[in-house]
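What follows is a structure written as structure tokens; I'll ask about it next.
Of the protein chains in this complex, all but one are displayed in their positions.
Our next item is chain A:
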Amino acid sequence: MSELLNNILFLPEAASTFAERIDTLHHFVVGTTMVMSTAVGMAALFFFFRYRRRLPAQATEYIVPTLKTEFLFVSVPLVFFLTWFGIGFRDFTWVTTPPKDSMDVYVMGKQWMWKFSYPEGPNGVNVLHVPANRPVRLLITSRDVLHSFYVPAFRIKMDALPGRYTQIWFEATKPGTYQVLCTEYCGLSHSKMLAEVVVLPQEEYENWIQEQRRGRLQDRQDALADNSLVPPVARMVEQGQVLAGTQGCLKCHSVDGSQHIGPTFLGMYDRVEQLEDGQTIRVDEAYITQSMMDPGAHLVAGYQNVMPTYQGKLQGPETAAIVEYIKSLRTPNVREGASEGPAYDAIQ
């Protein structure tokens, strides 16, 4: 029954405990709405027909409602509305109050990607791994403008505000992969700000987390770990690759030559670019660095001036690592087919 209703209403799969609650209420509200508006509509239609005009200047009776009628007009809808509201508010309180035993994940929105970090574990971009059947609290913030974290299958949504943390929680009920969308308009690539939640069975999740930790410990042993979100790796090129992912470069620049918001990194180094102002420029270390710090300075023809500046956001060695990474992309055999979608595979 409710399966059928969900199909009629085009609701996506319900994959969290909150989704189940909300769908029941949804059916109730839609059902009553349909019944009530059909009743009003039928009454109106019946009247139009029954009381059609027979004489051009027909006189009518002077009818006014009794107090009782007006009272009914007010109280019937009020009772319904308040009932719905009561149930809805109970569920709202429930979803804005995370249980004590929930697991925390920090979420940061940024034009145009989602970053996730686990207090004890790994970091990730655009993929959030969570265990099934366990409450997860999301602590959400933004690095630039407003975003809103939305998982249709969980029916949850919460705005990401710069300078402030908001929270919401969910308990996923079915392992699987679910889409995350941004629902607060945030500029050029708002509609590309997609991510996914991967819900793993508890055991697999444990394994996954162990795996991630091992990587991190390894790095510690190499004495390369610092306190930034992303543990650096030994080789500069690899570090640059990771940084390009975490800093959001890959949201706009492809590495496989495909057309995107910004020019592709593939074969960029040493290329001669046609600029917007008609001049040309050879891409070298200086130009790459300048493009990161002052993106509008030399705009490549055919692209919008939408890249944010990384001035102050990247440290010297990090800038260098990214430059090295771009230099490494001169040959086309790098990571064949890897960057189809979001660049979340960068973190080891």
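Criterion: contacts are C-beta pairs under 8 Å (C-beta built on N, C-alpha and C of every residue); 3 or more make two chains touch, one makes a residue touch a chain; residues count from 1.
Rule of thumb we're sticking to: contacts and distances are computed from a predicted model.
Only one chain is not pictured, and the protein name UniProt records for it, out of "Cytochrome c oxidase subunit 1", "BMP family ABC transporter substrate-binding protein", "Membrane protein" or "Aminotransferase", is "Cytochrome c oxidase subunit 1".
Between the chain not shown and the residues A:S102, A:T166 or A:Q290, the one that touches is A:T166.
Looking at A:I156, A:M292 or A:L329, the residue that reaches the missing chain in the full complex is A:I156. Contact with the chain not shown here comes from a single listed residue; of A:M103, A:L146, A:I209 or A:M293, that residue is A:L146.
Of the candidate positions A:S102, A:S189 or A:T264, contact with the hidden chain is made by A:S189.
Take chain A: the residues that touch the chain left off the picture are 9-12, 18, 21-22, 25-26, 29-30, 33, 36-37, 40-41, 43-44, 47-48, 51-65, 69-70, 73-74, 77-78, 81-82, 84-85, 87-97, 144-146, 148, 150, 152-153, 155-159, 161-164, 166, 168, 179, 181-192, 194, 261, 304-306.
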